[in-house]
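Heads up: the structure comes next, in structure tokens.
Just one protein chain is left out here, and the rest sit where they should.
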Amino acid sequence: MKPIFGLLAMAAIAFAMPAFAADTLYADMGGQAVIDRLVDVSVDNYLADDRIKTIFDESNMDRIRAEFKVQFCQVAGGPCVYTGHDMTAAHKGLHLTNADFNAVVEDLQAAMNTCDIPFRVQNRFLARLAPYQHQVVTR
Amino acid sequence: MRFRFGASILAGFLLSTPAMADDQSRPMVNFDEGRLLATGGVSAVEGEGGGGLAPWALITGYGTRDGVGVTVHHTYVGLPDYQLLTPGIAVGLFDRLELSYAWQAFDTEATGAALKLGQGFTFHQNIFGAKLKLIGDAVYDQDSWLPQIAIGLQHKENDRGAIIAAVGGKASVGTDYYLAATKLFLAESLLTSVALRATKANQFGILGFGGDRHDIYSAQLETSAAFLFSRKFAVGGEFRTKPNNLGVAREDAAFDIFAAYFLNKDLSLTAAYVDLGNIVLHDHQDGGYLSLQAGL
Partner (left out) sequence: MKNILPALLLLASCGAALAADPAHTVIQSGRAFHPAEVSINRGEALTFTNNDEFIHQIFVDGLFDSDERSPGENLTENFTQSGTFEVHCHIHPKMKLIVHVK
């Protein structure tokens, strides 16, 4: 009985692991049309979120939306090259906390739900964004 | 009169002074609930943050490194011949240190009568836990193989010293030490955790510590895996080995299959099928596990 459990665990892990195949995240998210919509919905969410909306008070939101669209495209493996500011330089002056970063993640998750991106695909995308915490959070 | 006046001045000063923050509006104790849902795990059977059976390297609650979080829980385990009830409380400090207290009541039901102890004879334990995160961040370190690693201890005090001695146990008080490594493979929606525990505890300490067969610390392995179905729902399994210190009763490894539902950052419910193997006189002690965790 007990060894079977170990085998089940290994099977579960094997099922969960993606095969080492080509990077299909951009297509699995729905391509640029969905990413553009995702950026617009998520930014609307940030600006409506009392926890973080003041972070954007002095920002050029048109510019930020445009930069997010290119950056998300690149992060997802799409045919874009982000040439904007590096994340450390862009965020240093904002003195952001982990709570700020996590609030953005939660708003982004809600936006991904709105855009009907499947949960497992959402997590693949978030996994690529998570390490930006090291550059974005300085407080 | 002068004392009361002075006390109220002091109270007013303390209540109005923000402390130790860049941002003047942040209070000294910040229940920021800033961590992401489910990233505190649930409450394990000995009171620490983790799965149901095993400690995880995650710090309980939703406090970020800038704040604190408190969780309270109540757990029920119903087995064919025994029952365990264990309420507890834990506090996570600055996503770094976790302190926990759990009280366990292990009811022997009819076995108590069979052992001439009395129907419903119950063992009680106080478990004081501490866990310190050493390195790593299970959520953010998605670009690294490094897990989140924590060390911890659980100091357990059992109130049935005489019975423990009668079954061959060497002590009614004992301390477990553990090292836990937890990794969230977010791209795979999978959480895994491994802990190594140094312990002398018999049946989690319910039958004391050390025994007539062995009275030394042994290393035990505790593993968990959980698959995230949605932001609020995870399913997984755990496996925990246990020492065999007592001659009177063989002790088996424990395992469970669980489902955890996180309603929000204030409430989660975990239900599991748990198999604890042999517990004194009775094999196949498997049954239901139900745990409710509430947080601040």
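Order of writing sets the chain letters: A and B. Residues in each chain are counted from 1.
To be clear about the criterion, a contact is a pair of C-beta atoms (placed from the backbone, for glycine too) under 8 Å apart; a residue touches a chain by one contact, two chains touch by 3 or more.
Keep in mind the model is a prediction, meaning the values are calculated, not measured.
Student: Write out, one label after another, the shown chains that touch the chain missing from the document.
Tutor: A
Student: So which bits of chain A touch the chain we can't see?
Tutor: The missing chain touches chain A at positions 57-60, 63, 85, 89-90, 92-93.
One rule holds in what follows: only the chains that are shown with their structure count from here on.
Student: Which integer distance in Å separates the CA centroid of chain A from that of chain B?
Tutor: Between these chains, centre-to-centre, one finds 32 Å.
Student: Can you name the residues of chain B that touch chain A in the complex?
Tutor: Residues 22, 32, 34-36, 64-67, 95, 137, 139-144, 185-190, 192, 223, 225, 227-231, 237, 239, 253, 255, 275 of chain B touch chain A in their complex.
Student: Quick check on the complex: what are the chain A residues that touch chain B?
Tutor: 1-2, 5-6, 8-9, 12-13, 16-18, 95, 97-99, 102-103, 105-106, 109, 119-120, 123-124, 126-128, 130-131, 133-134, 139
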